[in-house]
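Removed from the display is one protein chain of the complex; every other protein chain stays in position.
To keep things simple, chains are lettered A and B as they appear, and every chain counts its residues starting from 1.
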Amino acid sequence: MSADVSNKITRNPRKSLWHSLFSTWDRTQITASFILVGLMAISPLFVDSPYFMGIIILAALYAFIGISWNIIAGFTGQLLIAHIIFLALGGYTTIVLLNTYRVSPWVGIFVGGLVAASAGIIIALITLRYGLKLDYFALFTIALLVALRTLFLKWEFVGGAVGMYLRLAKPSTAKMIFDSKPPYLYIVLALLTLGIVIQYLIYNSKMGKYFMAIREDEAAASALGVNTSRYKTLSVIIGATLAGIGGGFYVMYVTFIDPTGLFNLGVNVEIVMAGPIIGGLGSLSGPILGAFVNKPIAELIRGFLAEERSGITLIVYGLFLILSIMFMPRGLAGVFHSLYLKIKRPSKEEA
Amino acid sequence: MALLEVQNIAKRFGGLVAVNEFSLSLDRGEIVALIGPNGAGKTTAFNVIAGYYKADAGKVLFNGRDITNLRPDQICALGLVRTFQVVRPFRGLSVLENVMIGAYARTNNNHEALARAEEVLDFLGMSKLSDRVASGLPIAGRKRLEIARAVATDPQVLLLDETMAGLRPLETEEVIGMVRKLSERGIAIFLVEHVMKVVMSLAERIIVLHHGETIAQGIPSEVVRNPQVIDAYLGEANATS
Partner (left out) sequence: MSPEIFYQTIVNGLFTGGIYALVSIGLTLIYGVLIIVNFAHGEFLMLGIYVAFWAYTIFELDPYLSIPLAVVLIGGLGALIQRGLIQRVLDAHPLNQIVLLVGVSTLLIGLVQFFFSAEPRSIHVPYETEVITLMGLRMSIPRLIAFFASMLISLSLYVFLRYTRTGKAIRAVSQSREAAKLMGINVNYIYMLTFGIGTAITAVGGALLAPNHRMIPTMGQAYSVIAFVVVVLGTMGNFVGAFLGGLIIGVVETFAGFFLGGDVKIIASMLIFILILLFRPSGLFGRKQT
């Protein structure tokens, strides 16, 4: 949360680019985000291994999903824990459209976004209509996750317990199937860029400020003219849509989907929650920082223990969450923010 | 018809009648105070007018329009805004951002909201606090922020809920000054207050509530000499001594 609105007039015109990129913490976060995206974009030039490219792709996807959750839980403060529902619905929509109806995934992922958005509307309306707050809201979303998992386990049309594999096909751009990693990288980076831009636009708009007012104090927001029901619903719709689109990409990249794998709280922690929590929930750069710290470290640790001891990933994520909440409640972004303020005003040690 | 017309509102909680046949009329630029011993029903009446409690009887009319059961945000949009007795700042946001939230009630444009917020802060002498994070303010600052935020919504009527509670004398003076300035700007003010000094220096008219009933209404000098009023307050003093 930025508390330094800087109206310093630059004395040196040559510094104006620097100024526009770094003059406020918010701008610094955006600049840093785009620099990171840029680095990822040129990474194929110096990264050969498909394994490492895969880590980058997933990290970028997790960042995108993290942004989608950040809008709901970070900006608006809604305890929508089982966010993975939206990703799963988007993924299922995309793969069913492709496999069964031959609809191009380029369209499919956006339809997936719409399906997820619809689920978001339903969740928002129900929880608002019945006044489900805080813990009850969180529990409700978890119950939905379990219910949906059970439904999808039994629903033959979407593959049931076995799940669905992407229909075998020759690599083609039209079908979003490629035989190498870089094309996937560029698609996910495009999505991530979109996410960064949307997140920033929201943050700087009336809607974003209203989201944050709701998070800070709903009753006060209402007293000041904020239609809290409308804005809470909006935040869920936006977050759900982005997550649904991300889910569509996810299924095209991993080429497989199944209920136990996706309607899964552990996966929810890994893909949705860990990034923004570590990076800083509610901040602009948190989801991205978190995802690009999270995924590589988790992979590194998993790589070190050569024997496939699958518990390691969970241990790492669990520790990440615990340590973040205990010692870095504002996440990495919060740490960097403090650093940024120190660098900006080195003389003013007293706040 | 007055700007704000409260007509015989009543509120019950179970068997207890908290407020009965409460009426009030308020016009542009007026300052009216609601006082009464503890438990008189002041906050209840306030909350009914502000839209936080549903009235069991009676109507609240604003600019001729029945607002009795509207949502708080709808009421604010119409031009009636309230503050909270226990202040509720947006703690993680800056003072400026807090006030901007109020300003957005009248505009969708960022620049306009920013300009308006800065104008309000300037008018109320709070400009140098703009960048402070709300949670870092002392209680007096948060109370002033509460008022500034409400003013940014460009209200015609401002409802102040025991704003002076917990303030030191100097701080109280400052807030009294703020309220006077706002009144001069044309905002009608209805305040619930416990601190008599504030009431006497600000109010043009006083309503006294006791056990939910209106026992006196009029100009300060008269109300203060009203034997029923004295009884009500002394009765309370006797009960606690």
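Simple rule for what comes next: contacts are C-beta pairs under 8 Å (C-beta built on N, C-alpha and C of every residue); 3 or more make two chains touch, one makes a residue touch a chain.
Bear in mind the structure is a predicted one, so any value in this text is a computation, not a measurement.
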Visible contact partners (per top-of-document touch definition) of the missing chain:
A
Touch assignment to the omitted chain, from A:57, A:243, A:273 or A:333, lands on A:273
From A:48, A:135, A:156 or A:179, residue that would touch the chain that is not displayed
A:135
One chain isn't shown here. Among A:100, A:150, A:173 or A:255, which residue touches it?
A:150
Selected from A:58, A:73 or A:332 as touching the chain missing from the view:
A:73
Over the whole complex, note the residues of subunit A touching the chain we left out.
73, 77, 79, 81, 126, 130-132, 134-136, 138-140, 142-144, 146-147, 150-151, 153-154, 265-266, 269, 273, 277, 281, 309-322, 324-326, 329
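Operating definition for what follows: only the chains that are shown with their structure count from here on.
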How many angstrom between the C-alpha centroids of subunit B and subunit A?
42
Using the touch definition up top, name the residues of subunit A that touch subunit B in the complex.
1-5, 204-206, 209-210, 212-213, 215-217, 219-228, 282
Subunit B to subunit A touching residues, read off their complex:
50, 71-74, 76-77, 81-84, 88-94, 96-97, 100-102, 104-105, 107-108, 110, 113, 130-133, 149-150, 153
